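In this view, the complex is presented without one of its protein chains, the others remaining in place.
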Amino acid sequence: MPMALIELHNLQKTYRVYHKKEGLRASIKGLFKRTYKEVQAVKGIDLQVEQGEFVAFLGPNGAGKTTTLKLLSGVIHPTSGTATVMGHTPWHRENDYRRRFALVMGQKNQLWWDLPAQESFRLHQQIYGIEPEAFQQTHDELTDLLGLRDLLSQPVRELSLGERMKMELTAALLHNPEVLFLDEPTIGLDVVAQHNIQQFLKYYQEKRKITILLTSHYMKDVAALCKRVVIIANGQIQYDGSLSGIIDETTNRKLVTLQFADPISDSLLSSLQRFGTLVHLEEPRVTLGVTRDDVPAMLTSILDAHDIDDLIVEEPPLEEVIAEVFARVAETSSTQRDEDGVA
Amino acid sequence: MAGYRPSYLTVFLTFARNSLVRDMSFRTNFILQCISTISWTVMNIGFYLIVFQYTDSIGKETGWGRNEFFVFLATTWIINSLVQTFFMPNAQQFSELIRSGNLDFALLKPIDTQFVISFPRVDWAALSNLFMGITLLCYSMYQLTTRESDPLVLDWRVLLMYPFYIVCGTIIMYSVMITLASTSVWLGRNQTLYNFWFYITNFSRYPMEIYKVGWGMALWVFFTFIIPVLLVVNIPARIMARPLSTMNSQMWQLAGFAILATLACLVLSRRVFVRALKSYRSASS
Partner (left out) sequence: MATTATHQPCVRSRMKTWWTILKISLEERFVYRGDFALGTLMRFLPIITQVFLWYAIFAASGKSKIEAYTANGVVAYYMLTMISRAFSSMPGLCNGIALQVRDGEIKKYLIQPIDLLGFLLITRVAHKLCYYAIALIPFAFVFFLCRGFFENGWPDPPILLAYSLSLILGFLLGFFIEACLGLVSFWFLEVTSLVFVYNLLNFFLSGHMFPLDLLPEWAAQFVYLLPFQFLAYFPAAVFLGTIEAGDVWRGLAVETCWLVFFILLARIMLNRGIQRYSGFGG
């Protein structure tokens, strides 16, 4: 069986964290006896990613997305499980592997703070041993694409967040990595900068056919860039498939909005609620969440009985679906924990 | 591309250059730093000049008279300045990287991680101390070689051994420092790293003979054989300041041991460093 470019098997990471208690007295006690808490950040992830895929990791805060990316880039060692990326085990940190991928984190920066980005780029060239011509070419291409030409000689500390992020991206791509890990690259950026970076990533990925794993909180990023979405929550994969698939899988609900010609009476409202749950009410419009299979029956019966001015049937918005997935995960995990507690 | 090895020297030179560019963009700070470094050395000389008003040597019959001791002092400064120029800012930075989780990026680089941690910053201002050290060394060597009674004759072997042991001493100091910095991984934040370092190396600042009384022997053994900071300055200074013919067999044994200790420290600190990286948890900011 040919191996995928990135393969994870039952990957786990547990952090042991010092459990700090509130208050001065507890802190003093902590001097002598420490209590530790285990945090299972990643609880067994299996995943295969093929060459050229652009995969998004979605999940609530603390789900384990960043931890997974750190494991894949070899920054931390797993508690158990295996992973191979391009045939290498990341945490062995072989130079051959490190020359072939890059990691960009929206919350951390690697450029020298007090120096122009240009100097950091040159350092990269030497560390990665990039041929001068190849370096110049990649460098020019990236800076043109990202519109950084005029900012190269400015100390990094004087750049805006968006500009800095673009510089970070440039630095990460100078050695033409085949695999790119992006951890919330658009965090904190304004809409324009976000859009720029999206466009750039899309273009760059299509052109170079590199493999990208991205985590982001902005659904726009995900919708614009990734065909494949992996939802992680509580350190486990909850969903792995296409973006549209999530909607089909998680919700069999449609949103039906009705605009009535007449004022909506209480009795009408309660009769409507037989068909589905009330989502929104703003006279003369009512929005109901209705099971997909029930929609035709509902429509016939209502259209028969009432005067309807307007009618919309739509998918619930992506954000909402994702939120629903997260909520459901939270629920199952809390019941799981209760069961664990009993056992 | 495959199998390419980065040129460590080129990378180091770029580090040094970048640091210089950076230092030059904060010029006032740079100059003030030089001034305070130099005033510190002047104050040190002042202190020992006062001490030598009351005594002819440090310790009875140890041979550390005024000029000999100033050779010792100069050696201390030379080694200290090398450590402070090349390693101190990096060790501090290393602790900070561990705390903030920014060590991640160093771990991604296709180059030895210890190298990329140990060298990125060069504190050029600290080199002023090297200058002061060399000046004091030259002055007191001149005094020693031209004094009326029993002038010191410089042996060519000394001129080879002195720089060699300076390098050994610097490596020992570096190893202690990087080991200390690595412990930040386990201790959380290591704010007192600098103090700890100062207190340990404090023992290396004086001739080892002064510890060889009473329970000081325990200290002498500890800081010679366990954490060999006592060898750092003592060996090169002893070789330089006094005729080789007065070196007794114990001194030669220690000099031989110093080479061994240097290697051992380097290997050990490397191990601790690698262990630390394994335990690194990459704090999320």
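Order of writing sets the chain letters: A and B. Residues in each chain are counted from 1.
The definition used in the following text is that a residue touches a chain if its C-beta (ideal position, glycine included) is under 8 Å from a C-beta of that chain, and two chains touch if they have at least 3 such contacts.
All of these numbers come straight from a predicted model, not from anything done at the bench.
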Contacting the left-out chain in the complete assembly, out of B:I134, B:V167 or B:I210: B:I210
Chain B, residues in touch with the chain not shown (by the definition above): 28-29, 32-33, 35-36, 39-40, 43, 46-47, 50-51, 53-62, 186-192, 195-196, 199-200, 202-203, 205-207, 209-211, 213, 216, 219
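Throughout what follows, only the chains that are shown with their structure count from here on.
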Whole-Å gap separating chain A and chain B, where each centre is the average of the chain's CA atoms: 48
Of chain B, residues touching chain A in the complex: 1-7, 10-11, 14-15, 18, 21-22, 25-26, 100-105, 107-111, 113, 116, 188, 278, 280-282, 284-285
Touching residues (chain side chain A, partner chain B) in the complex: 15, 18, 66, 70, 73-77, 93, 95-96, 98-99, 102-103, 105, 107-110, 112, 114-115, 119, 122-123, 126-129, 155
